[in-house]
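Missing here is one protein chain; the remaining ones are kept as they sit in the complex.
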Amino acid sequence: MRNQQATQLVFELSRVGRRGTRLPDCDVPSDEPIESLIPADQLATEPPPLPEVTEADVVRHFTNLSTLNMSVDTHFYPLGSCTMKYNPKRNERLAGLAGLAQIHPLQPDETIQGVLEILYAVQEMLAEISGLPAVSLQPAAGAHGELTALLVAAAYFRERGEKRSVVLIPDSAHGTNPASAQMAGFRAVSIKSTAKGFVDMADLDAKLDEQTAVLMITNPNTLGCYEQQIEDIARRVHKKGGLVYLDGANMNAILGIARPGDFGADMMHFNPHKTFSGPHGGGGPGAGPICVAAPLCDYLPCPALVRDGDDEQARYRLNYDRPHSIGRVRSFFGNVGVLLRTYFYIRSYGADGLRRVSEDAVLNANYLLSKVRHFLPVPQGDRCMHEFVASAEPLKKQKGLKQPAMDLGKRLLDFGFHAPTVYFPLTVHDAMMIEPTETESRETLDAFAEALFRVIEEPAETLSDAPLTTHISRPDEVQAARKPVVRWTPD
Amino acid sequence: MNPETLLYAESHEWLHAEDDAVGKVATIGISAFAIEELADIVFINLPDVGTEVNAGQEFGEIESVKAVSDLYAPVSGEIIEVNSSLPDNLETLNQSAYVEGWMIKIRMRDESELAKLMDFAAYQKQCEQ
Partner (left out) sequence: MSYLFNTDDDRKAMLQAIGAESIEELFRSIPAETQLSRPLNLPAAMGELELQQHVQALASQNQNVVDYCCFLGGGAYDHFVPAVVDEIASRGEFYTSYTPYQPEVAQGNLQAMFEYQTMICQLTGLDVSNASLYDGGSAAVEAVLMAISVTRRSKVVTCDTVHPHYRQILATYLQSLDAELVVLPATDGVVSLEQLQACVDDTTACVLIQSPNFLGSLEDVAAIAELVHQHKGLLVTVFDPIGTGILARPGDQGADIAVAEGQTLGTPLLFGGPYLGIMACREGLVRRLPGRIAGQTVDRKGRRCWVLTLQTREQHIRREKATSNICTNQGLFALRATIFLSTLGPQGLADTARLCLRKAHYAARRLTDGDRFSLAFEAPTFKEFVVRDRENRVGELLQTALEQKIFAGIPLGTWYPDLADCFLVAVTEKRTRDEIDRWANCLQTGTAAPLPAKNGSTTVSNPPASQHA
């Protein structure tokens, strides 16, 4: 039952004179011509050519569009590295309370003590979970947290009179790592990984020297393995005077089990939209709070949220008097809405609950791994943390497929499962990165494994034509990139 | 141009050197093998005439949907001509890698650099590996 209206653009539904809302009449004197208030050359000749539709048009159009999406609320979404866990409804309701959603960021501190208390508690919780005592909630996303921390490191070395220009990054890292290093004024140097995604220690030693400012590392790594050499790596970096940055994308595996501050990290970011269930929103918003070791505290962004006085009499305020700070990285106070959900999430679980989250995330991943490895090679072996990377490479020869991981992913869509992350990390050929999360049942994992098994057995033509049942078939990405059409224009 | 008479860089650029009144001019493109490997090319970025390049230095970029590769100058000199119709006619690369698909011409600074490039047989060997 395809409703064709859904796929018309809202502009194509437009009819001159239709309206979706009506503003009140002006209740203040409005006799003066507008030109006497604003010079004529600063006025538009007409308003922007937005679509003219009714409220009912808007509702039907966007509701129909929503049905064309897969989402966590409707489907299993084992997108590796993205931690697509369930987004609790209570968090949405609470974040919408007028006392949290309807407050202006420049209100005086005494009128926002409640929200500051929550955010202060988030700082304390993240410090405890990370084992790193100083926290800034300002960065707006994980990549933004990376950049912020690297600027902190740069300021730290600058103040110590050290000139260090290099950031070392394993080749299995997220692309944001080298891009952030570049933006912070460093040169990104790649370090080789072993087949299991571990740091190649010889290559590390060859590249590590007094020029090294920071080593950025993801642990558990992007293959879903715990980097067992992490403390040794940190020791070597520290010995050369460098700092260790932990990309916290995979914290869902180790909550309450191991703390980055304890295994050698000096700085890290969290992805609350992954680890602490902030809804992904179709690609954002996220948040990227960072935690750092005590010697780096003074360099964190401005303002800092501080508490004066003891529990009962405590007052919270934003402290702008931070002479060593790198400065501001985000307007106002960051993505507060995401941080509120972090608070609700952690308060809902408590310490034991959070540990249980990681236990079940790792249990689910290992359970799925134990099934998948019977029909696809998993180069990292028979154990993983919260995710694992299978390789679809054998299907290249078996079936003559050019991009087997993509084809399998596309075919899974027909079975009602979102595809895993494919072709990342680059260190595994035809990678399929599978992260089930803790908020899935054994029955769902069984059904997914069963579907994957069936899909692998299918003829090559079916796979390369897939998906067959979705609203559209594969789009022509070459045409989209060669002759970009990135906005609608009237005929 | 006959691919068998061209010189090649490890990074898959081909080069054809010719004498004119002033000195040696190198015409440069990328090999049919590289074009095949890149699959669907969607964009190419070429430099301005007058740009100075050194051997091994990037002179442009070529993109497919999900990959981007740098183009490297096989020899040093000044870029004296650019195939400005190429970016809008990318299919030319697939149809005529060695004639219509040329990218830039460099007035060479140092003829001895030619000796560092591969001949067709050596390049073939590299591609087979």
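Letters A and B mark the chains as written, and numbering starts fresh at 1 in each.
Operating definition for what follows: a contact is a pair of C-beta atoms (placed from the backbone, for glycine too) under 8 Å apart; a residue touches a chain by one contact, two chains touch by 3 or more.
Remember, it's a predicted structure, so these values are computed and weren't measured experimentally.
Colleague: Of A:226, A:245, A:270 or A:448, which one is in contact with the hidden chain?
Modeller: A:226
Colleague: Could you pull out which residues of subunit B are in touch with the chain that's been left out?
Modeller: Touching the missing chain: residues 43, 45, 63-68.
Convention: only the chains that are shown with their structure count from here on.
Colleague: How many Å are there between the centre of subunit A and the centre of subunit B, using C-alpha atoms for each centre?
Modeller: Here the centre of subunit B sits 40 Å away from the centre of subunit A.
Colleague: Looking at the complex, which residues from subunit A come into contact with subunit B?
Modeller: 423, 477-478, 481-482
Colleague: Going by the contact rule at the top, pick out the subunit B residues touching subunit A in the complex.
Modeller: Residue positions touching the partner: 40, 42-43, 63, 65-66, 90.
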